[in-house]
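Let's turn to subunit A:
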Amino acid sequence: MYCELTERERAGIINPIFTCQPAGAQYASIGIKECIGIVHGGQGCVMFVRLLFSQHFKESFELASSSLHEDGAVFGALNRVEEAVDVLLMRYPDVKVIPIISTCATEVIGDDIDGVVRKLNAGLLKEKYKDREVHLIPVHTPSFVGSMVTGYDVAVRDFVKYFAKKTEPSAKINLITGWANPGDVRALKHLLAEMQVEANVLFEIETFDSPLMPSGNHVSHGETTIQELSDTANAAATFALNRYEGGKAAEYLRDKFDVPAIIGPSPIGIRNTDTFLKKLSEATGKPIPQSLVRERGIALDAITDVTHMFLADKKVALYGNPDLVISLTQFCLDMEMKPVLLLLGDDNAAYKNDPRLKELEENLDYKLEIVMNADLWELENRIKNEGLEVDLIMGHSKGRFISIDYNIPMVRIGFPVYDRAGMYRHPVVGYEGAMLLAENIANTWFADMEHKHNREPVLNVW
Partner candidate 1 sequence: MKETSKERVEQLVDVIMKKCLWQFHSRTWDREKQNENIILKTTQILCDEPVVKETPEEKCYWVDAVWLANAYKEKFPWVTEIDKEDLKQIMRELKERLDFLLITGSLNAELTDPLY
Partner candidate 2 sequence: MPYHLFKCSECIPERGKHAVIKGPGETLADALPLGYLNTIPGSISERGCAYCGAKHVIGTPMKDVIHMSHGPVGCTYDTWQTKRYLSDNDNFQLKYTYATDMKEKHIIFGAEKMLKQNIIEAFEAFPAIKRMTIYQTCASALIGDDINAVANKVMKEMPDVDIFVCNSPGFGGPSQSGGHHKINIAWINQKVGTVEPETTSEYMINYVGEYNIQGDQEVMQDYFKRMGIQVLSTFTGNGSYDDLRAMHRAHLNVLECARSAEYICNELRVRYGIPRLDIDGFGFEPLSSSLKKVAMFFGIEERAQAIIDEETARWKPELEWYKARLAGKKVCLWPGGSKLWHWANCIHEEMGVDVVSVYTKFGHQGDMEKGISRCEEGALAIDDPNELEGMEAMEMLEPDIIFTGKRPGEVAKKVRVPYLNAHAYHNGPWKGFEGWVRFARDVYNGIYSPIHKLSLLDISKDEIPVDRGFETQRMLSDVHLSEEIKNSTELREYTGGYDLLKGLKERVYPEFPPKANVALPAV
């Protein structure tokens, strides 16, 4: 067998690929309109996550903390959640949705956030805010379970679980994008528009790329409404593009409301986009229009220019969110490249049974190592000490020093990307995303050829 599925053998993590669950819940919560999450834990759990978002998006997002201090850690800190909800509601009159996001500290001390939500519903909200629509949603995201990816998955499910109400059946679909960028959401909405399909988009974060306006809007917000979240129960189908980032919500809607769940593929690359459109067409009865045939053609035309001349047989190491890494791997293979190492950065047991990984195991004829529960040292150590040679690294900015120190070109992709400008605007999904991605890979490679004087004259003539 050429394709090997292994796990990190070391106990510890050297240079993590992911942060922890509460960050994922926070990422989901900023996608909802009129929502400010309260993270129940130490202040760092919010302050740094807000910083991380602002590093990636160059925007500021609102998230609150219950500000757990010493006394709370000893005696319990639910009173601080109560106060936080009240303070937030008093000062932010538009806020309607408040997820209460737990952390390692408050899970260890056993603070009952479900209980405090019941208490607040029966007390504070009834008395002080009786004329106001307020939704408090407990989200359990202990940091010692899973990663930011599972935290996102859990939070999306909890939001859907809280809001979804069966009323009238709708022709709309649910589109759960997974951990996406504004550019991705734009590209996905474009595909849906071309297909004439309407959707409840979870989450509508195109607005994360917010403008500098004369009116001076000062924060960025997602725009998925309570109405859309409620309506998810009535949809014709749920498309959860990423198995591990929204899959749980799709399953919930299927099990509870019989909404068919179509989980995957992440429409990264030509083939995955084809599959997505095919499934979309099946679920909605809408044909794939000529406009998309043409768009696909433009992408294919562009990608053909760079594949067998430049990309063929280039060895790639990839790390990041599992659905992203796996889909990228598939696209790289279609582009004649050779992914040799995939790092999946948490201990999710489901990876072992992922059909996409199985397909790799069954069909590859060269060595590809897939490391689960990995850290970035799994990549660096192989390069530094074990003779791994790669032509290209694909991953987020936290791994940038591997590229710099070992002089390997790197395509920035995933979350977070803070050392290249504007990457959140560039989609990786759909035909447009495939084309941009292929061109980004090629351009990165070209720059490296020049930088290293590695056959760079061949770029003179096309």
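Simple rule for what comes next: a contact is a pair of C-beta atoms (placed from the backbone, for glycine too) under 8 Å apart; a residue touches a chain by one contact, two chains touch by 3 or more; residues count from 1.
Quick note on selection: all candidates are chains of the complex that A comes from, given by their letters.
Note that the structure is a prediction, hence the values are computed from the model and not measured.
S.K.: With reference to the defined contact criterion, which of 1 or 2 touches subunit A in this complex?
M.R.: 2
S.K.: Quick check on the complex: what are the subunit A residues that touch candidate 2?
M.R.: It is residues 10-16, 18-23, 36, 38, 41-45, 47-52, 54-55, 58-60, 62-73, 80-81, 83-88, 90-91, 103-105, 108-109, 142-145, 147-148, 210, 212-214, 216-219, 347, 377, 381, 397-398, 401, 405 of subunit A that touch candidate 2.
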